[in-house]
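The other protein chains are all here in position, but one chain of the complex has been omitted.
This part shows chain A:
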Amino acid sequence: MSDFLLLAFLFLIAGVAAVPIATALGLGSVLGYLIAGIALSPILLLLEVDVVSIQHFAEFGVVMMLFLVGLELEPKRLWEMRNRLLGLGGLQVGLTAALIAGVLIAFQMDWRIAVAVGLILAMSSTAIVLQTLAEKGLLRGDGGQASFSVLLFQDIAVIPILALVPLLAMPGAHHAGAEDGHGAGMSLVADLAGWQAALVTAGAIALVIAGGMFLTRPLFRYIAKARLREIFVATALMFVVGIALLMTLVGLSPALGTFLAGVVLANSEYRHELESDIDPFRGLLLGLFFMTVGAAINFQMLWDDLFPILGLTFAVIAAKALVLLILARIFALRGSEKFLFGLGLAQAGEFGFVLSSFAVSNLVLPETMAPRLNLIITLSMMLTPGLFILYERVIRPAFDRPVVREDDEITEKGTAIIAGHGRFGGIVNRMLLAAGYKTTVLDHSAAQLDMLRVFGFNVYYGDASRPDLLHAAGIEEATLLVIAIDDPAQAVAIVHHVSQNHPHVHIIARARDRHHVYELYNAGCRDVIRETFDSSVRAGRSSYEALGMHPFEAERLARAFVKADRHALYELAQVWDPEIPETQNPAYVQKVREMNEVMEPGAALGAFRERHERGWTPPSPQDTETDRQRIEAARDGA
């Protein structure tokens, strides 16, 4: 137990110390984790920790990441990507493997080993690239999308490659029972004939898709009714882990399975809730994964052979970048996006570790070669953040394009977030949709959601008072947040959080009463709408008309009343103090007294009346006479 705690503490402290520094320096979190891992490596060596097994565990972060990426991608979009997925991805893996193998063969290497090494190095690092792209907000651009297609293809390609590698084994060196060290120790398909295995595999995928489509909604609704956050988190985890397990059992990539499940759930109302529940796990596991990459560097080997290894690393990066840039040209990526694609994917990746150990156990690779290969892979991953920095600081500015937000339809994150879809928020949502704006609606009543879904509204389950859920709903990119939830205290809490942390967001908050207005104003909301005020004013105006007032007069009087009342409310909100009861707040009491004087019924409604009476007042006969005399005098003088 203490061993586990010590290890956890070590990793946590390294991450906590290094990542904020790296981010502050603009290097990105990945580099921070990698450096933290390097710093840890002597201690881990001392404690005789098995870094590789931790790395396998931490790779589950990649699985979660793919699930989250899937959640962001509607099935329709995935289908639109199919050409790039197969074309770009297939060509990248094929050409890179061929190029590297060709060069190695030219250097007198056995062709079987050369092909294996080529395939191993053709893989890129899904973890590093996706994390960095997402962090820098580059995932939505053209280059980011192309990179994602390639990474997804590689994920799928690992499975046929795993099948292919044993065929490359040296003649006469057959080695049964090879285990890739990546998959689980059991398999549903190992003892089946080919067609049976294919059937089981297809069945498993169908199960994931069907389950995602039909099973999740009732399940999540049932869980949501319990209103227990941790059970929802547990369900989400259960879901992801279960799919990963199923995929491993049938010999498919768990990342691929969870990605598919994510895509299936992309339209679900529980999407944002799932996103915010899984995201912390993804972050921690990927962090751990990056640290293990850093910690796994064999410095002894590196120093011994410094220049050859560094040279080979750069050669690998150059070769991969060359292939990528050619593909970028063929697939018409424009401007700096081309280089983002070319440099971003130029490293070798974590799948390379899996493939190399698999290749060794299948006697394809000589045992002495694998550690060096792994070192090259690790070093190329280490250099990736540097390449991203090169792209951001040098290449993109050189293209000097204004950063256009392309492919806006990729993200369903609306520019307006509406918290609470009841009588109040529902109207706001309908108005915004009618005017063609995109909205993201969060509501926390499962029953309400079901009804809205039936009517075709785009609403999500979730408690909007949770910052992580607002984050998942896209508060960073939102222009507007409408808080229309029932609980007044929660509304104040949301205003406080958002106005502090996302000052760019315009907040419109629904207020219960005057007191609530003061609280919301105090918390930082400058657009407070009293929920029954406007309808009360309309009732007042109708009363004026019913009592015989001219409708235009009634309208103007109502407007004047609104103006005077809002002004008074604003003035009072300025002096209101949450710490002092209103009756003991001298400034507040003073203001109310002043207002009572002018608002008293007998006093002709004071300022309110005066404001109303100005306008279209005819000039007096004296006015007319004055003008006449002045103009005639001027003319006579001229």
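Keep this in mind: a contact is a pair of C-beta atoms (placed from the backbone, for glycine too) under 8 Å apart; a residue touches a chain by one contact, two chains touch by 3 or more; residues count from 1.
One rule holds for everything that comes next: contacts and distances are computed from a predicted model.
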item	value
Hidden subunit of the complex - UniProt protein name among "DNA polymerase III subunit delta", "Acyl-CoA dehydrogenase family protein", "Potassium transporter KefG" or "Taurine import ATP-binding protein TauB"	"Potassium transporter KefG"
Residue touching the undisplayed chain, where the options are A:Gly194, A:Gly436, A:Pro581 or A:Gly615	A:Gly615
Touching residue (missing chain; options A:Asp304, A:Asp487, A:Asp513 or A:Glu553)	A:Glu553
Contact footprint on chain A, counting only the chain that is left out	550-555, 615-621, 624, 627-628, 631-632
